[in-house]
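The complex appears here without one of its protein chains, the remainder shown in place.
Right after this comes chain A.
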C-alpha cells in the first residue's frame, strides 16, 4: 500500500517502441540533470549496435536508434542497471507494474490507515515498498530486494531488521480494563436508568437516584468481572502456529524465529512448512499450498515459480507467490521474502478487521439479535404500561419513572454476557479434561455433531504392526499379547509342530531388525519388528540364533522378486536359505512342505489349502507373509528354489483399547461414526466390524475407491449418509467426504493429523487433531486438539459441548421467564389502575437480585444424566424456538399469577397500599428465585431429580438472594428505600404459597409433558 520509501521510487517506462531499431524511453531522474544526460548518452553509445542516442533533460526522454536485429529490451536492462548504479536506488520498469501513489489513494481509505501511520511512526520502522511482486520475474525481485538465491549476507539481516521491524502481525488487542468498565455503562438499560435517576432528582427523590446509582454500579462491577475472565479465556484461543521458519542466509540453512524473518530472506519450503511472510517463489517442484487461512479456498493450490501474473491477477491466482499464514502441503521450493509483518497480505486483512475482539459465534449472534428483539418488545410493553397508566389518570412523572424502571428490569441485558461467560467457562472446563479448544464456534458445534469421521491409522489404531495369526499347514493359531492361542486355549507352539520352530528361526534370520543396544526394543521396519517380536514371544534367542547361523548374503525384495532371501552358514558346513515374502510368489518356488512327520512333497491339494489360507488371512489382516527355507550343500546362484514351505504369518495394526466401547458411546449419543482409511477394503471391513461402526444386524456399508474425485459429488452425497467405512481413500479425498456429508446438512467432526488432512479439518464443522502426533499444520487448523492423544476424550468434549449449549438455554430460560413475569405483573397493575403493584425501586431490586446470580449459576450446571444418551440437537433449530416462547409465556404467567394471587389476597385483607404491594413483591421475587430450580432441567423435575447432581453454585446464589430479600424486609433502612411494609406471619404463609405454588405447577407441567410423546427438548 505504501509506496513511500525514504526517496520517491523511480520508474522507467517505454514510450514508443513500435518502429524496429528505434525507441523512446522515459528516464527517471534525467529531467534537468545534465550530468546524468552526458553519462547516460556515453554509456548507451558504448552498447553494441547502437547507431545514435539523444537524451533530453527537458522532457526526461531518451531516444535510441539501433540495428534493427537488436531488441530494445536488451538495452533497457542495461540502462536500468546503469541508472541504479548512478542514482543509488532501484529503478523499476513501468511494465513491471508498481503500485503507484495515485492508485493507492483509494486503497488507503479504510479507517485503519490513520492508526497505522501513527503506529509506523511510533515504532520508528520504515514502511515497506509494495511492488506488484507477482508481475516481476524472480531474478528481478532478487535484484530489487538486493538478495540472492543463497540468501542475505549476515550483516544485512540485522540492518534490515532494524529498518523494517520484526515480522509480527498486530495481535488482537484486548480491551483495556477501563474500556471494559466504561462499556458496562454504555448500554441502553443504563441509559434508561440514567434518565430514571434524572427524573428522580427532578422530583426530589435523591435517595431513589442514589439507589439507582448503586444498582448501576453493582451491575457494572459484576459485568466487568465476568466479561474480563471470559475475554481472557477466549483471547487465549487460536494461535498455535509454529514459531520458527527455515531460511537460507549466506548460503547456510538456518532455523530462525518467525519474527526475525526480514525482506530478502530466502525461505526453504518443504511439506508442512508454515510460510512466515509473503514471498516470491524462486523455484518450485510440485509445490502445493493450503491457502485457506487467506482465501478460504479449502483445496490446496499448486504453485509454480515460472508463472507470470498480470497486475490485476487476483490474490488467489498468483501462482508464483506464497503468503504468510499459509502452509505447504506438498512438494518443495524456495522463495524470497518480499514483505513482512503487517505489510503482508494477511497483515493487511488483519488491520482492516483489526478490531480487538474475536468474531462472535452463530449462537452469540443469535442471542444478540434475540436480545435486541426482546428489548424492543419489552420497551413496547413498557410504553403500553405507560399509556394505560396515563389513561388511568396516574401522574405523568410517576408513570414515566415506573415505565422506565420496568423497562430496565424487563430488558434482558444480561443475555450476551451469559452466552460469552458460559462458553468461556466451558472452554476452561474442557482444558481441565485435556481438550484444547482453538476456535470459539467449535464449542457449540461440538454440541451438535451428528457424524464423526475417524482416521483409522493412528486414531483408532496404535499405528504399530504386530503378528496376529500363524498358519501352519496342520494348525491355525492366533496370537494375542505374545501368547499363541488355538481357539481360545493357550498352547505351546513348539510342542504342536516342529515346523513352527523352523518357522520362527527363519523369521529371526531373514530379518533386518536389530535388538536395541540398551534396554528393550527393536530397531527396524514395523513389519520386521513385528515378526521378530513374534519369534521372541515363541522363545527364540535372537543373539544366539544369529550367532549360530552367520549371515552370508541378503537378497532384498525387488520389483521382480516379492520376497526376501538370506543365506546363512549352518552348523555342519551346510547352508541355510531363509525366505519370507509374498505367499503367492513363494508358493511357486516351493516343492516341499514341512510336517510333523518330516518333509512331504507339496501336492496340488496342499497348495490349494495354502492359497485358501492366504486368502482368508489376507482378507482379515493388513499384511500376510509366507515363510520357507531350504538347506544346501553348496552355494548356488539361484538359492531360492526347491524351497520347503513352512507357513503364513498375518499381521495387523493393533487397535487402541476401548475403541469399540467408544463407538457404542457415540452411537448412544446419536452420533454416526465413519471410518476413513487407506487400507484395502477387507482389512477396513474387518476393523470396522470389530469396532461396531454400525449397530448389530445393520448393514455395514462401505465405499471402496481410490478415485473419489471421479465420483459425481451428488452421487457421493447420496452414498455418504449410510456409509460407515471409506477404504483406500487418500487423505486428500477426506475433504470430499466432509463436503458430501455437509451437503446432506450434517454437522461433521473429522479427525486428522497429517499435512494432507488440513483442508478436511478446515472444512469440517469440528476439526479434531490428536495430541503430539498431529503435524503442525493439523494442529494449527484444527478446532479441537485432544491433548492426551486419546480419542476417548472426544466424547468428553462432546458432552461438554452439549452441556454448554444446554446451560446457555437454561440461563436464557430463566432470564426470559422471570423478566416476562415482571412485565405481566406490571401490565396487570397498569390495567387494574389504582396504586402500582410494584414501585420502581422494587423493580430495580428484582432486577438486581434475581437476574444476575441465578442466571450465572445456571450456566455452571453439571451435565444432565442423559446428555450422551440423546440425539444431537438440530443445528437449524434456533436456541429459543417458538415452542419455547410458548412455554416461557406459560411459566411466566404462572409465576405472575402466584404473585397476583397474593396481591389479590392482600387487597382483600388490607386494601390498596404498601402492605399489598409488599406481599406481591416478596412473592414475585421468591417465585422467580424458585423458578431457577425449575430451569435446571427440561426433563427432570425438582420432585423427581433422577440422581441429578445438585448445583452448589445455584444453591449459593439462591441462598444469597433469599438472604438479601429477607434483609430487604427486615433492615429498616432498606425497607424504607423499597417502601416495604413489615410482613406478618399470615402474610408470610401467603407469600410462600404464592411463590411455591407456581413452582409446583410448572414442575407438574414438565412431568405431564414428559408423558406426552411429543418431545419438549427437541432443540
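Just a few scattered comments:
The working rule: a contact is a pair of C-beta atoms (placed from the backbone, for glycine too) under 8 Å apart; a residue touches a chain by one contact, two chains touch by 3 or more; residues count from 1.
Just so we're on the same page, contacts and distances are computed from a predicted model.
Set against the options "Spermidine/putrescine import ATP-binding protein PotA", "STAS domain-containing protein", "Phosphonate transport system permease protein" or "Methionine adenosyltransferase", the UniProt name belonging to the omitted chain is "Methionine adenosyltransferase". Set against the missing chain, the residues A:390, A:711 or A:828 yield one that touches it, A:711. Annotation: of A:685, A:805 or A:845, A:685 touches the absent chain (contact as defined above). Considering A:327, A:703, A:798 or A:907, the position touching the chain not shown turns out to be A:703 (whole complex).
Seen from chain A, the chain kept out of the figure touches residues 608, 612, 615-620, 680-682, 685-686, 689, 697-708, 710-711, 715, 719, 722-723, 727.
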